[in-house]
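Starting off with a structure, shown below.
Only one protein chain is missing from this complex, and each of the others stays in its spot.
Chains: A, B and C, in written order; residue numbering restarts at 1 for each.
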């Protein structure tokens, strides 16, 4: 039991570091951010594309891809090492995650030769940014319940409907899209999967304003959008299986959550008074801090165990749901508690005034989304119960029912 | 808003008190118990029967029964007042609850004239003690899933099967029994309800030892027990509706839980040290005490609201589930916490040594049953969700399925 | 036993409910949230016209002379509607402080104007981060003048006058301050709930007059807070119930896997737990209302119990309402965040949960020693 790299891992890490040192600037302070001085999203996208091209030119763009598609066939642990090292440098992150991480592998599995030739090189060379068009207002946890319609019209398909929670839709070139091509069969059977040109006529992107005031996601409306049949991935009606392939390639996050964890809360507790003495001296506060410290520590070492498993060549399993399940609720509870310690001044979110520049207030508003996005608390408990503990699924009320006969509600 | 009786209630209370003063001894200390010097259960049953006859002779035995059956047609609030007053005296409680509270009203509703004549007078005069034979090892929360078989044989029925959680089965004269007379129809449709003579050949009663070491309940085994058809209540196959009538008459408990509530915990916290000072000075302890005090107080005033509703003539609803749902978990958590405060000595349950004569240790072992008996926490949450909030039931996997085709497990 | 509000009190509640449903649907709350307006002036005027600001002010001071039980009914509805008005500041805090400690002259001057809505009052105690310690306020009073900074002051930018807790010659005392005085500098603060304004007030030789006995400020403040705690608690359970109702409505009508999501145990039990928290808090609030209305000696315990359980219930209902709404719950477009924001505002505004838990348990322990 040790925390060190194996010799192979150490060698890989050294190689990564040497490369990064040659092309990027190391952070002088962990709080440093690559986009500190970036003025607009357009500029950010340009910088990201440029950086991705540098990676590509040096063979680091799609390191987990098979070698035949220009990748390095990197293992899970090598991806972790890359992430750990890359996070030390002032370089853009995330713009190509959907394309390289999800669309690429799906195309490798389901694309025909023509499609592979068309999409994979521009993905690898990072000329194009991709987005994911799966969730709909009526279909969140129940993804197979999507409604967006695809109808065959000659050699094309006509798409009508609405997608939601699409990151980067407005600056993406291509999207991966799941549609309902046949509403008269069971819900998993009537889906068809496409690649869609995001600049097609009839595609309208609207940002979603979140309760934080910011907007990281979009709604995407499709009105008579035409997609040529040669942009279909997989057979007509086989969209559910294609989508599962995409989702299985969703990146396992083993990174540490940033901002407002228990050590910051301890700092706060040293600096505010409660019931006439520093909060850190109050038994109730200490009790909560002990609880959160145990969770903080437990999550950290659960990540270490995951990384170790990857290092042994194992694929991380559903245990990883724990990170988000525990972490999201903990973030919310800690932020609420931190504000409580600030007492009457807890609501102030002015960065100039609030402790930690309003980090806890920001977390308070941001954290509800952590308990929902990427699987609600409830879905994650199902995942743990079913996939880890092997407990049975609930009977499905809509099992085998034709999609257009499944009861629906009035709420979106 | 006030805590006082209405003039009518005050008059009734005075009448009750006058009567009780005339026939019973008032407790000098609230901890006093009527069975302090009682040597055996047989003796206890005798005392109870004698007391019940006194009540009967004075017209107080079945005060909520209609006048035509010898009752006083008492209202809900009058029953509460009776209970409040009776609890101040050294008199036996509980032995006739099933008979007077549940069997009697069921017979009034479903019994024919002959049955009413046969059972009601001896119930009212309290010669006979009744017990309830509903739950089975395979059917707890899912009561309609019972298996005990009844088969017609001439004018009799032959009963085979097993019941469980029957209080007082060993000293009862009569039992109310739900059986499955037809396993080929849907589970709610194939039930038939009987009155059974507990001294019949083939009835075997075995006490169930609980984790506390005590045994308040029994298993009852039926082996070819004969019941004459004239002891059937309601139609063949209508047992579920008869049973529902019985259950609707299950007494709404508005009494206060005894033993080990927050005020005792405060006393304990004053008297043990934790981290070098009296536990009561520790912020974490105070925080927990505040939480439990709020629950204690919330439950108390929820009871007051229920009593007020009864005083207005309303029938208490499913809101009353809250008392047990919150109270049972609170008992368990407080007992665990109390033992934690005692630190290494927490496990000692010697009455001579342990604080409060081992009350918290006793509660620790007893309280798990509080979260299960009379509806599990989970069932009570369903009750609140469905009956109070009006949320939909879950789809039933066994809906409409013949009983003998419903999947069963291997665990009892 | 009649541990329930009277039919007349319930009628008043119904009227308040209808009035606010008409005048203050959540679209009106949204208007204030999305604008720079510190509060909803038209609504405030309507509320004044309804006589709510005059409710417990005695008739001799042009009030309605109603009891606290009536005011509790109004508070529950104000809470339920999330009304963006300085009701709690002016009615539960400033008016209460005057009723409790004002001289006849002070009452004659302020109460009729408070009743008529000509003045909005507030109370300024907090001095920055952490809980206040009544032994030592940094704001000082000397020779009729206040100096120092209060931060945050709820409705400090709106109010015409404030009851200010400060350190005078004999220790903590309360003072009445006209907030239109030019010596005061006011800074509106950015907060998570812009539907209730908060400000920083800086006093520089600001004229002030003593309210109540010199040196009795800590004790007076505690009494005002106990009264206000019950009223805040009613606002909190009103809002908690509204959040639970919103969750229920959404869940009933949202389908997944071919059934209403309200039929899944995870959500059913979550809502059952919300209801349980609310119901316990409600019972404690009734107890608080009884103690407040009768001036019973149990008020300090009853008020703290109501306050603590209502604070928890509202936060639980507000945060789980978002969760039950799923993705929609964290969109700006849906209203869930209004309850979430307000839950923290009401929780922290009168002193935090930790503070009230400590008050509660101190008082309970003291009562067991007697």
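Keep in mind that, in the parts below, a residue touches a chain if its C-beta (ideal position, glycine included) is under 8 Å from a C-beta of that chain, and two chains touch if they have at least 3 such contacts.
The structure displayed is predicted, hence computed values, not measured ones.
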Hidden partner chain, touching residue among A:4, A:22, A:37 or A:410: A:4
Option touching the unshown chain, where A:238, A:319 or A:333 are the choices: A:319
Contact set of chain A toward the excluded chain (per top definition): 1-6, 9, 263, 266-267, 270, 280, 286-287, 289-291, 293-295, 297-302, 304-305, 307-309, 311-312, 319, 322, 325-326, 378, 380-382, 384-386, 388-395
Touch list for chain C against the chain that is not drawn: 264-266, 269
Hidden partner interface residues of chain B, rising order: 135, 137-142, 145, 164-165, 208-211, 213, 271-276, 279, 282, 284-285, 332, 336, 339-350, 353, 355, 361, 364-365, 368-369, 371-373, 376-378, 381, 396-398, 401, 406-412
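Keep in mind that, in the parts below, only the chains that are shown with their structure count from here on.
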Geometric centre distance via CA averages, chain C-chain B, whole Å: 43
Separation of chain A from chain B, taking each centre as the mean of its C-alpha atoms, in whole Å: 52
For chain A paired with chain C, centre-to-centre distance based on mean C-alpha positions, whole Å: 40
For chain A, residues contacting two or more additional chains: 282, 284-285, 397
Touching two or more other chains - residues of chain C: 252, 259-260, 264, 267, 354, 357-358
